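The other protein chains are all here in position, but one chain of the complex has been omitted.
Chain naming follows the written order as A, B and C, and within any one chain the residues start at number 1.
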Amino acid sequence: MPAPTELEKKERMSAEKLVFLIIAVLVVVYIAGDCILYSLRQGFDGFWERLGVGIGAICTIGIYSFLYRENPIYRFLEHILVGLSVGYGTGVVWTEVIQPQWLDRMFGAEGQPANYLWLLVLIPGIMWYFQLSRRHVWISRFVIMFFMGTGAGGAFRGTFQFFFSERGQVIQTFKPILTESAGSLHFTWLNFSNLVFIVVVLCVLSYFFFTFRHETNPVLRGSSRLGRYFLMVCFGTIFGTTIQGRMSLFIDRLVFLYHDWLGISG
Amino acid sequence: MHATYTMLILTAVFSAPIVLYILRARAGKGEIYIRPIAGLSAIDEAVGRATEMGRPVLYSTGLSYLSIEGLCAVAILSHVARLAAKYDLRIIVPVNSYLLYPIAEEAVREAYADVGKLDLFKAEDVIFIPGQFPYAAGVVGIMHRERVAATFFFGYFAAESLILAEAGSQVGAIQVAGTPDILQIPFFITACDYTIIGEEFYAATAYLTHEPTMIGSLRGQDIGKMILATLTILLLVFGLLMAFAPKTFFSNWLLDLLLR
Amino acid sequence: MNGEAPSRMAWYDRLQKIDPRIIYLVVFVLVSIPFFVPIPVKMEVSPVVKKLYDKVEQIAEDNKRKKGPEKFVLLAMDWSPSVKAENQPQTAAMIEHLFRRGVRFAIMSHLLPEGPMMAERIAEHIAKKYNKRYGVDWVNFGFRQMRFADYMAFVRDMYAIISKDYRGTPIRDVPMMKNIRGLRDFALVFDVTGSGAYADWVYYAQPEAHFDIGVGVTAIIGPSIRPLIDAGQVVGMMEGLSGAAQYEQLLNIRGQASRGMGSQNLAHLWVIVALILGNIGYIASRRREKKLKKELK
Partner (left out) sequence: MRRNIIIILTFVGGLYYFLEFVLPGETGISKLIVEIGKVTLAIGACAFLLGVINLLRLHGTRVVLRRSGWHNSAALIVALFVMLIVHLVRYYSHAAEGDAVWRIYNLLWDNMRVPLDSTIFSLLAFYIVSAAYRSFRIKSGEAAVMMAAAVVVMLGQIPTGQEVTLWLKGYENDPGLWWLSRIRVDTIREWLMQYWNGAAQRGIIFGAAIGGLAMSLRIWLSLERGSFFDRQ
């Protein structure tokens, strides 16, 4: 098509706006009607429930409008989502951790004696907030580094447990590649698979050798090239399974739209 | 659970080369070679193109928080920001973690100051957006509104990787990505122009920063991986021996030793 | 360029440049169809799903035969509403199975506040069918945010961190808890997640408490569970919606997951078709280029 002129562009824009507007009005009218209908049938309960579902539908459709083009409704909803998430997250930390795990222990609750030593938690606790000052940011490093230190100590033991305990990753790379039965040795399908497994592990591992020259080392050159191909197989399988996951998400939204909101599917 | 004796020995075996090589590298002893990382040269190319087009670049640290991963992402950010500052480009940096946010802001400020263009630095271009999908939604919005010419994704990414990368390719940005999270690599590979795979991310940081600690550590890690590879091969050989001569001296010997 | 206006793109170029919005529209239509025209689907049960099912069966059998103290199942609900599409049917299938076989369980999460809340709703919904009661047949610890140090404390002594259930009842007052001394009384931890949450259980908890771990994960996490299954660290898994659908098939119910598979089917086929279309265009244009080059020579 020839490049659209300014006028055509403007016309198309206003046509788009019109379509947007019509859809929006239809949705709102539908929701209003739905709410009124239910409030007549079930009183306030029905009204409130349908209102909720209607708002959910607006949120869903509003976000999907982004697939067509970035627009103000999307932008608005994007901000609402941030607000709700942070508000919720903050509230939950208060009610699930600070109240039961700290305040209750400090002031005593349900028969537990009060223990004001817990007040000391405030000292490191406040340190987090020096993040906000450019000048005194170093104070926050005390508590941050303490947590990084505990995490580091933990990761240390985690690695070894993960590798070398009975069900460890290294231990379990030990796989028979010959099967003995009735006094003779066989190379079964399982043995073949095991062999594949070990070869792939070694090749992939060799791809991640960084401080050796791959070009001059014939073994490393071959195995790391193969390793890259094996990685591609791995990425392919990940891509394949993920398609399923992403579709599930969309199916879930459609269940909401068709079943919960419009009530047109079984 | 407490360590078995073998674990104790292995702890030493794996830790020693890492510490040793870090100390050696910091003392400046022995040059350590790092193999070139394919995607890295693309950073310059991407910034160059943004300069030609006169549009901003976007650097996303994904869901990185305050960890080595996140700090590596910031280290690469310093490099990119310096390039951007050199060419008078605007760089937009959305950050997800409140702990990483001030660190990223400082890095960008420093980068601009380094090339003597502190006046070009705008604090509001380093943006804090918490939460996974709020973050994705926010960054996508920025990409569309600012029509960014180049995007960089370095750090830890989860499902939002493809949302971001697709949005970037829709606005026609040239994209470079690198993440240690292997599950997201397929999506970066399909939607980005250059992708740094898995652990290459850390090697890339070492390559860019020339930080002796990182380089020495890489060398030590390679030794550790060699040990693991050798162990794997040994287990294979012993497995074969076991099949040929079951219930003899060799049977399960290594395995027993490892689990003791 | 042979002077053609861009409007008359060659077919192979056009095949490579379909407007994404058209592709989106096809996705929308195809996924919608099975909502109105139900397509019966039957899946082959994957071995990893079967193993998980067998594990629960085994716990139920052991409990029935009074082999040792009663064993429980811990449902680690590390999922948020954004992944409920996959994790909800997985949770539902597992709870259905547990109620059916009379295996008692606890719900908790150390990462996400929403998971236990959503799981509680599912449990309450299914409980009506089997006539089960909160506090007796299942308990919900709710959400306790734990970093490494706190998590270790929890592993060693769960009552140190779990002082109340999600309703605020002191945990010792919940009838079911009388038989639970600690994590060792759980035979299986079933972690449902759309992230790497299972790792904490595998790295830190399993070496201490020696339970088995089963997972219900979103399809994308599935591939990274495979090496753990190989090592026996994870006994079995439900992988994405199809995993849940297969589990439902084993339970002989037609739940949310089975219903979704019809849409999955069509969507997958469209992805493959789109992929082939793009590549036909690509190969054809490559051929054309080569030809042009030859002619130029």
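In this text, contacts are C-beta pairs under 8 Å (C-beta built on N, C-alpha and C of every residue); 3 or more make two chains touch, one makes a residue touch a chain.
Here the structure is a predicted model, which is why all the values come from computation and not from measurement.
Participant: So which shown chains sit in contact with the chain we cannot see?
Facilitator: Spelled out, the missing chain touches these shown chains: A, B, C.
Participant: With respect to the chain omitted from the figure, which of A:Arg167, A:His214 or A:Arg246 is a touching residue?
Facilitator: The single option touching the absent chain is A:Arg246.
Participant: Looking at A:Ser14, A:Gln42, A:Thr90 or A:Gln112, which makes contact with the chain not pictured?
Facilitator: For the chain that is not drawn, the touching residue is A:Thr90.
Participant: For the chain left off this view, which of C:Pro89, C:Pro116, C:Gly222 or C:Gly236 is in contact with it?
Facilitator: Missing-chain contact among the listed residues: C:Gly222.
Participant: In the full complex, which residues of chain B touch the absent chain?
Facilitator: Counting only chain B, the missing chain is touched by 1-3, 8, 11, 14-15, 18-19, 22, 68, 71, 74-75, 78, 98-99, 101, 103, 106-107, 110, 124, 127-128, 130, 133, 136-137, 159, 162-163, 165-166, 169, 180, 182, 186-187, 189-191, 198-199, 202, 209, 211-214, 217, 220-221, 224-225, 228.
Participant: Please output the residues of chain C touching the missing chain, sorted low to high.
Facilitator: 18, 20, 23-24, 27, 31, 41-44, 46-48, 80-85, 144-154, 156-157, 160-161, 168, 222-224, 226-227, 229-230, 240, 242, 261, 264-265, 267-272, 274-275, 277-279, 282-283
Participant: Residue by residue, what part of chain A touches the chain that was omitted?
Facilitator: Answer for chain A: residues 48, 51-53, 55-57, 59-60, 63-64, 66-67, 75-95, 97-99, 101-102, 105, 118, 121-122, 124-126, 128-129, 131-132, 138, 141-143, 145-157, 159-160, 162-163, 169-170, 173, 189, 193-194, 196-205, 207-208, 227-244, 246-247, 249-250, 252-253, 256 touch the chain left out.
By definition in this document, only the chains that are shown with their structure count from here on.
Participant: Comparing centres built from CA atoms, which chain ends up most distant from chain B?
Facilitator: Centroid comparison gives C as the farthest chain from chain B.
Participant: Per-chain C-alpha centres versus the global one: which chain is nearest?
Facilitator: Per-chain C-alpha centroids ranked by distance to the global centroid put A first.
Participant: If you average the Cα atoms of chain A and of chain B to get two centres, how far apart are those centres in Å?
Facilitator: Distance between chain centres: 19 Å.
Participant: Taking each chain's centre as its mean C-alpha position, how far apart are chain A and chain C in Å?
Facilitator: The answer is 13 Å.
Participant: Would you please write down the residue numbers of chain A that are in contact with two or more other chains?
Facilitator: Residue numbers touching two or more other chains: 89, 151, 161, 165, 171, 234, 238, 242.
Participant: By residue number and range, which residues of chain C touch two or more other chains?
Facilitator: 82, 207, 220, 223
Participant: Mind pulling up the chain C residues that touch chain A in the complex?
Facilitator: Answer in residue numbers: 5-7, 21, 24, 27, 31-32, 35-36, 38, 82-86, 113, 142-145, 147-149, 152, 161, 163-164, 170, 202-204, 206-207, 218-220, 222-223, 227, 230-233, 239-242, 256, 260, 263-264, 267-268, 271.
Participant: Can you tell me which positions in chain B touch chain C when the two form their complex?
Facilitator: 1, 132-133, 158-159, 170, 182-183
Participant: Taking the complex as given, what residues does chain C use to touch chain B?
Facilitator: Those residues of chain C that touch chain B are 20, 82, 194-195, 207-208, 220-221, 223-224.
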